[in-house]
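Each remark here refers to the structure printed beneath this line.
All protein chains but one are shown at their positions in the complex.
Let's look at chain A:
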């Protein structure tokens, strides 16, 4: 009888059921959309961070920035070309490899960091920039005097024409990766799309992995050779960055990069993984205390420096969106409860009659609660449908957001050399700024669906609670009430 009665009520009082259900559906749909958009935002942020860090890195350790002008002599790239007389048309090329940011840590720092409590793994890497200048000088040409020239004019006969320099400047980034520890570092956020990656034994092999964008630009394929500062490296693999924006153009074994950059035994960044994510702050403190002269940047620190429309939207989703969905959901619960309760009031005589017929109070309450629960589940189904549609619409038509990374306090994950070739003299220090375009997505996870179902059931139970409480207090004598 329970199910017959329930089915009849739902079918024959469809409109009332729909009113309660759509209220709940609205709240649940909102929760799904907000939840999935928030998930999309954090996925986008993670992607942005990973593009800089690689997967699994909890924090980076870099050298603390020293005030400019102090200690370091101003270093700037120097190029020496031979422009000796008579060497006409000789193609000359020179590479200058500079450590990015000009700040390095000794390799022993890596071991020191690795020895800290709570550190699962620490790997050093060296970021460098290669500036390649090539071209040629052309010396002037001496031409004989024109025939039929008036006598007394220009005894030397002839003039110098032309002469000058024609140089192109090319710059790309190199990352020296610890081939023995490939679990951490920038290369982990790329996939090898052709060829292979380094093997642990290739510590000083003349091999390179090239980022796909760089490879395309330079027309490089696996098996070809690239020459950096006079050393030839065989391209063994092409890597494609997950985020579409790689952290380096060319990856070399760490020792090779160190040799090229004249930074033997030095690294720019130590990538650290903590034993547990809850220990990140603790590890950060320990490293800062025990390894002086370093800056520790956690992904949380870095996330704080994410700006641009991504972070605005993300703030909106986690702030306004969250509160809005809580308020709407809460209102939907209360409204569902009141509607159910008032529906019971309109059916006082019906329930009173059932009690007069000998139905136990619990059976009547169960019937009312069952109806409310069914309303909740219908609301949940509608809400999940609407929520999925909403999330799909966000993914399909959502705007592209930009994320700017860095620019915050404390310096980002890496110091980046800025100032183009030939641009203003001297090293320019800049915190890492990376701008990435991220499409706004709203991935709906099973957890979100589970949450929606839980909310639907809760909504139904809340409504059933209101209605059931009202129904439980009805007396069998209410069967004789004239109302209804």
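To be clear about the criterion, a residue touches a chain if its C-beta (ideal position, glycine included) is under 8 Å from a C-beta of that chain, and two chains touch if they have at least 3 such contacts; residues count from 1.
Keep in mind that, in the parts below, contacts and distances are computed from a predicted model.
Student: Tell me the UniProt name of the left-out chain, picking from "FAD-dependent oxidoreductase", "Phosphonate C-P lyase system protein PhnH", "ABC transporter ATP-binding protein" or "Lactate utilization protein A".
Tutor: Its record in UniProt gives the absent chain the protein name "ABC transporter ATP-binding protein".
Student: With the missing chain put back, one of A:24, A:235, A:354 or A:391 would touch it. Which one?
Tutor: A:354
Student: Mind pulling the chain A residues that touch the left-out chain?
Tutor: Residues touching the hidden chain, for chain A, are 1, 4-5, 8-9, 11-13, 349-350, 353-361, 363, 475-477, 479-480, 482.
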